[in-house]
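This report concerns only the one structure given below.
The chains shown are only part of the set, and none of them has been moved.
Going in written order, the chains are labelled A, B and C, and every chain counts its residues from 1.
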Amino acid sequence: MPRFIKKYKEKVGLPPGTLIHLGRDRSTESRITLFDYNEKEVHEAEITKVEDCFPFRDTATVTWINVDGVHQTGVIETLGSHFGIHPLVLSDIVNTRQRPKIEDYDDYLFVVLKMIYHGNQTDKPVNNTVGKPADSISHINPGTRHNGEITAEQVSLIIGPNYVISFQETPEDLFDPIRKRLTSSTGRVRKMGADYLAYALIDTIVDNYFVILETLGEKVEDLEDELLKNSTESTMLAIHSLKRDMIYLRRSVWPLREVTAFLERGESKLIHKTTRIYLRDVYDHTIQVIDNIETSRDILSGMLDIYLSTLSNRTNSVMKVLTIIATIFMPLTFIAGVYGMNFENMPELQWHWGYPLVMLFMTGIAVSMLLFFRKKKWI
Amino acid sequence: MPRFIKKYKEKVGLPPGTLIHLGRDRSTESRITLFDYNEKEVHEAEITKVEDCFPFRDTATVTWINVDGVHQTGVIETLGSHFGIHPLVLSDIVNTRQRPKIEDYDDYLFVVLKMIYHGNQTDKPVNNTVGKPADSISHINPGTRHNGEITAEQVSLIIGPNYVISFQETPEDLFDPIRKRLTSSTGRVRKMGADYLAYALIDTIVDNYFVILETLGEKVEDLEDELLKNSTESTMLAIHSLKRDMIYLRRSVWPLREVTAFLERGESKLIHKTTRIYLRDVYDHTIQVIDNIETSRDILSGMLDIYLSTLSNRTNSVMKVLTIIATIFMPLTFIAGVYGMNFENMPELQWHWGYPLVMLFMTGIAVSMLLFFRKKKWI
Amino acid sequence: MPRFIKKYKEKVGLPPGTLIHLGRDRSTESRITLFDYNEKEVHEAEITKVEDCFPFRDTATVTWINVDGVHQTGVIETLGSHFGIHPLVLSDIVNTRQRPKIEDYDDYLFVVLKMIYHGNQTDKPVNNTVGKPADSISHINPGTRHNGEITAEQVSLIIGPNYVISFQETPEDLFDPIRKRLTSSTGRVRKMGADYLAYALIDTIVDNYFVILETLGEKVEDLEDELLKNSTESTMLAIHSLKRDMIYLRRSVWPLREVTAFLERGESKLIHKTTRIYLRDVYDHTIQVIDNIETSRDILSGMLDIYLSTLSNRTNSVMKVLTIIATIFMPLTFIAGVYGMNFENMPELQWHWGYPLVMLFMTGIAVSMLLFFRKKKWI
């Protein structure tokens, strides 16, 4: 992927805050949607010119601006400068290789998350993940990784006193239920502030990790069955592939712990006390997700050990078959060889019962060998 | 288990505090029992309508409400709203995939525990745990796991100033001794408050971990005997299965350390000073359980290493048998082959003692080979 | 060991502080000895009725009560109630499955230790530890473990302002030198308080860990010799057995660090400043013991790796022997077979020099094979 290397090389030494998009390239335009609401009314709009959302900034209502696509650095820059966002923050938004983090800029909080969801996974077999190693970018950035089925993208949130700006890489997202809750007048979300909206967005992302973990858990189960019944080299590769998925997942989730802990402790004045109890819930979920990932890793390691033991066992039993065959037939062939010798003076050859006696003797040898192996529990 | 996945998918994006039962489904109704007592008298009742237990809330006596079955979210909701329980707490109660935790809501403490006990284990052999890998849910939630013999269920406690509400998944529990101590007038439990009752419940659950560990310890012992005498692939699988049991057990117990430490430090005003000394005892027990689990894991790892060494040793000795046989009989067969050649001019064939001499020569080769192997300590 | 399981099952749900002896059963009675001393005089007595030692409690002199045998819960209870010991402490004393710990009850300190010493080890070979895996109790409680040679028992200390009560499981102990120092009038121990006596007892126990480590170290050395000269499967099992000994030892010593650190910090008013400097020394020793255990574990792990490498090397060289033999004799046997064919028209058979030529040819093949193997450094 020389494109990325070139980009990084270009980036080295540039002034900080220079907006250089590092991530998936897209041909489509960024798409901006806006929600402006309070308890009584809600206003939903699709913004075509970024300047159209500026007026909403100073209203008393809560404003949610959602930007799909961070590849148009111009749009990000215009938006950022109007809302007074630090250039380094904008730079982090367009470089989708961040780890999850939170930064407190007094006037606003900047949160980076990884949204992980299923792409189009339905009709692919488990082993599809095998043989398609993650591309080189994935070593740097799990954000642009398409490991067969699971897709990760970076979501950046800017949480202001009465606005939330969210940036995503693609239009696909998990936020539709929240949009529905906003438009229906009954939800708690309408009554509370921007911090609660931010909570709702983060909660949705974290909740979805459980869905991902369940899918991976099913694969683990399938592999376990395969392992005990009929393991092949591809089983081993699939286990390794899942283990690597867990490594990436862990990397996306682990720093989230600090993010949610920061929010829960409520050190920023932007987070109200009533919201903190909900953030503690998110924190709990994060811990649970990490816990599940660790357990899965332990289980997958155990499965690899079982695989290797099974392999040794197989070699062992192949060896046994060979040894049994060789041990039985080598002496017999030798005896047959002896009586195939052409010495003139071999009295046994003239005996009338010589042939049957030799055959009997050979049978005796074969049987005693078999008994020996039975005693050794090889057969 | 598509049912669960569907549920998690449904849950994503829902308003927080929405009660969605995640755990075992049951057809029976929830069952509510109530104890109301002070030093002088005790009142025991089975509640059929959840509203019947509301009056006990405001009495000066200590009230213990025990709810069997958390699948009827309506019951939980009614109870919760009357006692002023936060919706997130109720949501955690019905989602039985929590890790053990404690949350301080000032008016009440919310504690989640995992109760682990033996199901109907009597007549199953050790190896029964093999080949029945935990279902996919177990990767997410050890609470719904039936690994042959050990069953775990979630117990949630709400500890108020003068009441304790406990929620269990099934009617089976370990609390009968406490019920007896409550009805008999002599026990310390009758003289003390709701915090002591909560302690007694937690203590019972923790004490039972020792029983579980002893049973697992016995299995470890059996496997050790098997390992040294006659290990097979199923021994290895059984060790792995036990190791995984330990992983799950550890996961249930490890967070308990924080729970009991929180209670012992007595940061909540709901915990009296006299009770704290008992809670320290529970904390000690928790540490001891964790210690035992870690030791068992080390021992099981050691056993797997022994298994693999044994396997290598066996391959080695199979190889030796093969090599000995081949090394003895290949030269002999070759010699027999030589004298089986049909050259017209082979003077040895006409010698009178040719045949016995060759046989003697072959015996010499065989004997010297055997001596060589004896020197190499192969036989 | 169903007895213990039964006991644990009985214990679950009982009121806290119920005295149930968990540990070795003994038929003999508990034996109580008493030392009462100050700088000027010393009084030594064997107590037959536990009440006899009550008067010493309120004297200004330092009193040391040593109880051998904790299976008679009645004795413990009487003693405990007179000295105002909390029921939970008494319960911990009779349940010999505690990990080392310290508890501060203001009026007295409660310390649990593991005393480890050699039983009757003289005439047993090293490999005796092999094949006799620790019994199931040992997984729960190293206290009742007899791994061939090393015995561990629980020692509980109650350190009051002017008395020390020590509880042991068996009459065998390491305290005789202290008894001598007490009866001889010159020692520092006579001039100082109960805290110094407690220090002396703890110091003796910790010092003895070095003796144990030296014995284990010698075994490690013997096994190393065996490993490099003539390792067998029993070598591997002996290494594993030692490794497990280290696990148990570590488990007994590791928590001691906290115990001695607590005492050294002198947070309790029962510990005088002058004694603290001695307690720092014990703390140092504890760290040293842990350090030695960790190093030994590393070395034993390395030895297991060497064993496995050696095993692979052996399989390799067995394979080589087989391959050399097969590679030399298979072609030769084939050639002999060819000239053993009964075709009527095989001109070579009629050649006068046919037989010697073939023999020469075969020798040539054998020699070139040997040269090939020498080049490959197989021989």
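Observations on the model:
By our rule, a contact is a pair of C-beta atoms (placed from the backbone, for glycine too) under 8 Å apart; a residue touches a chain by one contact, two chains touch by 3 or more.
Because the structure is predicted, anything quoted here is derived from the model rather than measured.
Here 3 identical chains are displayed in place, and the whole complex they belong to in this file is assembled from 5 copies in total.
Throughout what follows, only the chains that are shown with their structure count from here on.
Because contacts link the chains only in sequence, without closing, their graph is best described as a line. Each chain gets one centre point, the mean of its Cα atoms, and the points for chain B and chain C are 26 Å apart. Each chain gets one centre point, the mean of its Cα atoms, and the points for chain A and chain C are 43 Å apart. Each of the following residues of chain C touches two or more other chains: 340.
Across the complex, chain C is touched by residues 174-178, 181, 187-189, 200, 203-204, 207-208, 210-211, 213-215, 217-218, 220-221, 224-225, 228, 277-278, 280-281, 284, 287-288, 291-292, 295-296, 298-299, 302, 305-306, 308-310, 312-313, 315-316, 319-320, 322-323, 326-327, 330-331, 333-334, 337-338, 340-346, 377-378 of chain B.
By the touch rule above, chain B contacts chain A in their complex via residues 1, 4-5, 8-9, 11-16, 86, 88, 97-99, 101, 103, 131, 133, 135-137, 139-140, 230, 233, 236-237, 240, 243-244, 247-248, 251, 304, 307-308, 311-312, 314-315, 318-319, 321-322, 325-326, 329-330, 332-333, 336-337, 339-342, 346, 348-355, 358-359.
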